[in-house]
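A single protein chain has been omitted; all remaining protein chains appear in their positions.
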Amino acid sequence: MIHTLTMPKWGLSMTEGRIDIWLKQPGDRVEKGEAVLDVETDKISSSVEAPFSGVLRRVLALSDETLPVGALLGVVVEGEASDAEIDAVIEGFQAGFVSNAAEAETAGPSAQKVEVGGRLLRYLDLGEGGTPLVLVHGFGGDLNNWLFNQPALAAERRVIALDLPGHGESGKTLRSGEAAELSEAVLGLLDHLQLDRVHLAGHSMGGLVALTVAEQAPARVVSLTLIASAGLGADINGDYLQGFADANNRNALKPQLVQLFSDPALVTRQMLEDMLKFKRLEGVDQALRQLNGVLFDGGRQKVDVRHVVGRQPSLVIWGSDDAIIPANHAQGLEAQVEILPGQGHMVQLEAAEQVNQLMLAFLKRH
Amino acid sequence: MARKISYQQAINEALAQEMRRDQSVFIIGQDVSGGTGSPGEQDAWGGVLGVTKGLYPEFPERVLDAPLSEVGYVGMAVGAATRGMRPVCELMFVDFIGCCLDQLLNQAAKFRYMFGGKTTTPLVIRAMYGAGLRAAAQHSQMLTSMWTHIPGLKVVCPATPYDAKGMLIQAIRDNDPVIFLEHKMLYSLQGEVPEELYTVPFGEANFVREGRDVTLVTYGRMVHIALEAAANLARQDIDCEVLDLRTTSPLDEDSILESVEKTGRLVVIDESNPRCSIATDISALVAQRAFAALRAPIEMVTAPHTPVPFSDALEDLYIPDAAKIEAAVLKIADKRNAA
């Protein structure tokens, strides 16, 4: 069988990607899920993983070449195929691709906005069927924190990622800044979408929000996935939180964001610029300071909801080298605990494939 | 941030949102509404290119058509700024500063210093600048270096719709006089712009492309031409870093030096005339402060020392293009790196 490997679309705004390096050469065997090449976008670099096993027979994009989303990168053959057959597939693909490229701007998933409880919430709704999964990002993040997870998870069910109040493109004004205010926003979105029962996954502060939802409305939460979650212990890197809240230029922000990743090279100028764009929006500074003050004042987490874990099937994922919230908060939880060695706080971005596999398997069981 | 609007719409939105937020903001200039005192409709033009269209109906008291009287209305804007207002004064073409320079050079720019720090002049002068519209010598100049030369003024040259909105809001809220320059060839440029209010701080250059081999420093429309050149050079294995200054006063010296320290090579691109220009200013800065890092002479790509010509055949030669930038880069790029 002849498979085409194409330029992926990561997140909402990616329209093209630059080939960084091919990790496999023509003739190499590739396994499903294995990294074949590295692609760089204006937001982030990541590996393109083979969606199928086989032999890499053709490489059609050169290093440093920039190609639109959907463009043909290579051909992987499962079993046998002649060069003529491969050529025919390539020719057919390229003939059809022109029109796709023209639509690339308008096609693809797009986020929606809805007013919930007098406040605008943005969410991205991908996939169909099954018990839906809702993804909740952390402090200072947005739904793009699930860039490398949501599409993969959505292959098997409906997956909704939202921007919490004060974040992304949702309304910026907070009332109390308590976890309950954020969890009520999540519940409000579930009501709007008429979702009675969902799987919930939260990263960092989003984990605390997911736990708070589970506490407030246990019947609506089928399972919990907690990634580097807040709410499970007192420790938190207060210097990071303060530094992040205070940073108003590239040079002040960089040392903060570097702490989130195991590979500091991931913190590109573009990532910094994007984060600054968010932080410059009116109301964001106020919202972040409010949340920091209410939830994590003085570098100690003020809310402990460990007791909630275990009421639903729970998966806890942590990077062993998390510099923001220590992985030892996972100890003793009534949950499936997975510590990923060498990983940092943004483990779902940096070790996306591993996290996706763990979540897919966990969700399939529950 | 999926919404895309034009550079021109971004400016209009910034004005509308700030006028809604702050009653002290008002707009004055020739035909900013258009139609005052004429038998037809008011807001007939909304600025000579329609940038302020639609503001008059919402703010009839605060969108003021002025007669052709640049000394008068620019001076009025300066005076009103010292008395608690935040005027956004449109000069139409930056070339018209010839009619009213005193009010900015000797008045607005000097007040704070000359009056011992006791006067605040939160004034924005909006003006179109730059060549490319076949508008000839009196409607196509840059004049950025002239403004930048004057202590007391800030000089802002947004290159994208995002920067246009955020920097205009910053300019309006800024407590110093700001010359806000809009490149006329960028008005239709589309880009992602948040619907919310936000400010882009002055004096923070933007790394619009990261690269290892050569630093291209520029601002305004030339940012896009430099990116075009950088894309072409990438195919020859030359990796350019493109730095958009965003503001020429204040100047982000640190980012320029940081980039040159890394690449060791500098090409400054300035659409303006070459003498006493932003290009020479930055070249001097780097020669003085990063000499040891330089691995090749500094190159400058600028317009020639002539007025802007009319005929398209000449104007296209006058304006720096990607080919000229590429030639300058190739002159100093290390071929050994290109292996």
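Should a chain be cited, it is by its letter among A and B, assigned in written order, with residues numbered from 1 in that chain.
The definition used in the following text is that contacts are C-beta pairs under 8 Å (C-beta built on N, C-alpha and C of every residue); 3 or more make two chains touch, one makes a residue touch a chain.
As a convention for this text, contacts and distances are computed from a predicted model.
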Chain excluded from display, named as in UniProt, from "TonB-dependent receptor plug domain-containing protein", "ABC transporter ATP-binding protein", "Pyruvate dehydrogenase E1 component alpha subunit" or "glutamate synthase (NADPH)": "Pyruvate dehydrogenase E1 component alpha subunit"
Which displayed chains the unshown chain touches: B
Hidden-chain contact residue, picked from the options B:5, B:19, B:32 or B:81: B:81
Selected residue (touches chain absent from view) among B:67, B:98 or B:304: B:67
Listed residues B:56, B:111, B:162 or B:198, member touching the removed chain: B:111
Subunit B residues touching the omitted chain (full complex): 24, 26, 61-62, 64, 66-67, 69-85, 87, 102-103, 106-107, 110-120, 151-152, 154, 174-176, 202-203, 250
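Methods note: only the chains that are shown with their structure count from here on.
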Sites on subunit B touched by subunit A in the complex: 1-2, 162, 166, 192, 194, 196-201, 204, 206-207, 210, 231, 234-235, 237, 254
Complex interface listing, subunit A residues touching subunit B: 12-13, 64, 66, 110-111, 169, 172, 248-251, 268-270, 273, 277, 280-283
